[in-house]
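The full complex has more chains than appear here; those shown keep their coordinates.
Going in written order, the chains are labelled A and B, and every chain counts its residues from 1.
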Amino acid sequence: MNINSNHAGAVVAAGEAMAGEIGVPMNIAVLDAGGHLKAFSRMDRALLGSIDIALKKAKTAVLFGMNTEDVGEFCKPGASSPGLAATNDVLVVFAGGIPIRDEAGGVIGAVGVSGGAVDQDRVVAAAAAAAAIPE
Amino acid sequence: MNINSNHAGAVVAAGEAMAGEIGVPMNIAVLDAGGHLKAFSRMDRALLGSIDIALKKAKTAVLFGMNTEDVGEFCKPGASSPGLAATNDVLVVFAGGIPIRDEAGGVIGAVGVSGGAVDQDRVVAAAAAAAAIPE
């Protein structure tokens, strides 16, 4: 199963709303279950360098079915998987990428957010992901 | 000057409306004047292979400040610029990419559309581009 346009639009809108609330313009990328681009928005004055980061955060989340910062745990000095972040044409392994799941827990896509401090990215990504499955 | 999110959203919405009217799900990409991704939407059931084509059509239009099919004129057998389409990490030189201009004629971005026959892509791109600068 794959995220549809309605849900992807809701994800982007919720991310933009939270970004507006905290006053930090963001890049917000939504990928489907296969890692293909579904929706994207760069808010006015969002960092150019964060386009690629938002896309790669979403990719990382969908490829591993976990939050980007959890993938990052495997990459830390002394952890099990040094160099993991260089695979898959570069992963981004700090917070801001979150898988989107259906009710059965299957990954149907992911959202990636970049533009602020990592904690800001995380907050916006969480708000975006929470909007993925409306009632 | 650069296209802003309001205009980019209007471009995508107008493209989606026309795509709905002709019954062909499309990928619609909007880039800014620097060729950086500003907004993107893949409609449900739009071809996966057209994501890259939509992005590259918009890139081609903004990089050369002309419609993609006009860039294609330079690439035809016997024309002046064989191999042109292989530059810039691959251009797409058939219709569906249109620059977006401000009132003074300056390029402020571009839209690229892919998902149907080339004539369908062209129609949707034209509708999308026409929405770039609302009254």
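Please note the rule applied: contacts are C-beta pairs under 8 Å (C-beta built on N, C-alpha and C of every residue); 3 or more make two chains touch, one makes a residue touch a chain.
It should be emphasised that the depicted structure is a prediction, and the values quoted were computed from it without experimental measurement.
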| item | value |
| --- | --- |
| Complete complex - number of sequence copies, 2 represented | 4 |
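To be clear about the criterion, only the chains that are shown with their structure count from here on.
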| item | value |
| --- | --- |
| Magnitude of the superposing rotation for chain A and chain B (Cα, nearest 5°) | 180 |
| Whole-Å separation of chain centres (CA-atom averages), chain A against chain B | 25 |
| Residues on chain A engaged by chain B in the complex (per definition of touch) | 4-5, 8-9, 32, 34, 36-44, 48, 51 |
